[in-house]
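One structure below.
With one protein chain withheld, the remaining protein chains of the complex are depicted in position.
Let's look at chain A:
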Amino acid sequence: MGLGLLASRAMRPLKYSNSRVFIRSIVSKPELQSPEASSAAAATALEPDLPPRSPVGGARVHFPNPEDAIEVFVDGYPLKIPKGFTVLQACEVAGVDIPRFCYHSRLSIAGNCRMCLVEVEKSPKPVASCAMPALPGMKIKTDTPLAKKAREGVMEFLLMNHPLDCPICDQGGECDLQDQSMAFGSDRGRFTEMKRSVVDKNLGPLVKTVMTRSSVPHNFWLNRCVRFATEVAGVQDLGMLGRGSGEEIGTYVEKLMTSELSGNVIDICPVGALTSKPFAFKARNWELKGTETIDVTDAVGSNIRIDSRGPEVMRILPRLNEDINEEWISDKTRFCYDGLKRQRLNDPMIRGVDGRFKAVNWRDALAVVAEVMLQAKPEEIVGIAGRLSDAESMMALKDFLNRMGSNNVWCEGTGAQPNADLRSGYIMNTSISGLEKADCFLLVGTQPRVEAAMVNARIRKTVRANNAKVGYIGPATDLNYDHQHLGTGPKTLLEIAEGRHPFFSAISNAKNPVIIVGAGLFERKDKDAIFSTVEAIAKKGNVIRPDWNGLNVLLLNAAQAAALDLGLVPESSNSIESAKFVYLMGADDVDLEKLPNDAFVVYQGHHGDHGVYRANVILPASAFSEKEGTYENTEGCTQQTLPAVPTVGDARDDWKIIRALSEVAGMRLPYDTIGGIRSRIRTVAPNLLHVDEREPATLGPSLKPEIKSEMDLTPFGSAVENFYMTDSITRASKTMAQCSAMLLKK
């Protein structure tokens, strides 16, 4: 909430009351000086001559049913809103920002902070606008002296027990309480007793609590965090304890907050009671530079803002995107940033005869790589893109290796024989926001809570809102919503496909059924059989209709969708066994056990992770926070990262390294700029250039040929063992290590 806006609104009633008390002075407005305008004003005398306002934060009104529109008046403005809107929402549409603490648009209404009081005509008392439904013909006044006085009273109560520690508070500078006390706070306190103090709680390694700042003076006032934990995150850890002035927010027993979304309570806390533990006392928010980019730690592509100071990433915050992550991000996204500062590769290195790495310059490193590469036979050259690779570098890698005569390029995690032909076979066809329309879910071999926490939050939202049924096939797991554990492996899948299982009737009776298949199954040998069984279920259960495609694949990595779009598919499934030259572009999770001992391995990446152990040459590359790169998320939405901080040491962008290597090797790639590489991508996968747009798959799976192969009846495994550590950045992060040590402890 803008400080200036509040301050100006606080000033306005004063001006009005002045004009009533004193004799009105003669004023001349510009519109009165021009005769046309004054005559026009006279013609439409019934319309109030107030300056036009635009809705707060671009708020839009959607009328599900045009008959349900009602008319209300906000500060004299007539306004059409749908039935069921609250007074606060009506004011937002009218362009009036009502101060609020407890109200949050994505949480249930508590109505207990009373900051949003407004005056309504014919109502004896001011009403709490967040909890009051707007009624037809209501005349709402938001800036009357009564409303202002009421808010000032509320503010005084809120500040009564709030400590005066803004100078050492991490929320300082971006604190709702600070901002609003500038507008409504008194310049002196009348409270002379001792302030209440509360013992701080330990909520784990991520969230720092200063419970004295929590404003719970008389009845429980702002409990946004409690509502968030129970409603969005789906954990019953936080709650209210005690009564009266002894009331506290806390975990019921001395217990850590075990949710993969716990970091979001930091954002929604309007005071400084819950702040980020890794960020504590590290920086002030006004000295940070914000860069709007996207997250790559999972396949969701959450929209984030990287706050950096100089060359250092200080914190990561969510950015609003209704279609992908709403305004939440997972803890892995939020707190993985300290991994960007540890274990970084900063110089090109060559492994000497003694097995130690020696730092060299780029010229020598590229010359060595090119020499070895040119000696290898084309079919012995293998290139593997990592799970964090951007589309540009994958395109360059594929082009380069194809020029060298090899076609063994793939992206890790897509399996031996990935299906890259039909786009509907590897993206989330329903789209993430489309999941909200569903009323029945079948999760096949996927645990969305650890694979894609934001998708899981969306499923949970749907389960809460529509009472959607969830059936789950896979190893025992803890999903934070009601679900039926149908079985552990393909056996159950077959039963459903043959209609023998009771859950099949749930799918066929559902209006918008959704099947989500985990990308962990890509690694199985019998994946074609599993997918054809799932398609059989989809066909019988009417999951795919012209207006609804409920058959989804939930990918695991940020690079996967773009890699399949660009056709990074290996030519032969056992190319590793016969490889002599392996180019790992950030690939850390490839099984190199079968690689011959005399093979030459080049690792290009930003972290000294698994891939480095076997590497002969290291080429340092930039991480996602340091480069401009295109990523496609699991629903097929293309987004771009922007560089927030400079690269570390002598590192270079991924595609530049490959472009330079191609020239040293004498197979010069024809692009010198990122624009050039993008126009090359246009010829392969034009959807990767439509940034921030979701490109749905055009053809359904019905075109696929029938596959007659037997399913292996071994149960499905879990694709993600440790939610907090899935890639080289998160594995290097100290915070993530603490989380996995403390929170995953069984």
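Keep this in mind: a contact is a pair of C-beta atoms (placed from the backbone, for glycine too) under 8 Å apart; a residue touches a chain by one contact, two chains touch by 3 or more; residues count from 1.
The rule we apply is simple: contacts and distances are computed from a predicted model.
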Absent chain [UniProt protein name; select from "Small ribosomal subunit protein uS9m", "Nadh dehydrogenase 1 alpha subcomplex subunit 6", "Translin family-domain-containing protein" or "RNA polymerase III RPC4-domain-containing protein"]: "Nadh dehydrogenase 1 alpha subcomplex subunit 6"
Option from A:F73, A:F157, A:W362 or A:Y481 whose C-beta touches the chain left out: A:W362
Selected residue (touches chain absent from view) among A:H483, A:R668 or A:K734: A:R668
Sole contact to the chain not displayed, among A:K469, A:K656 or A:R731: A:K656
Residues of chain A (touch criterion as defined above) contacting the omitted chain: 361-363, 622, 646-647, 651-653, 656, 659-660, 663-664, 668, 672
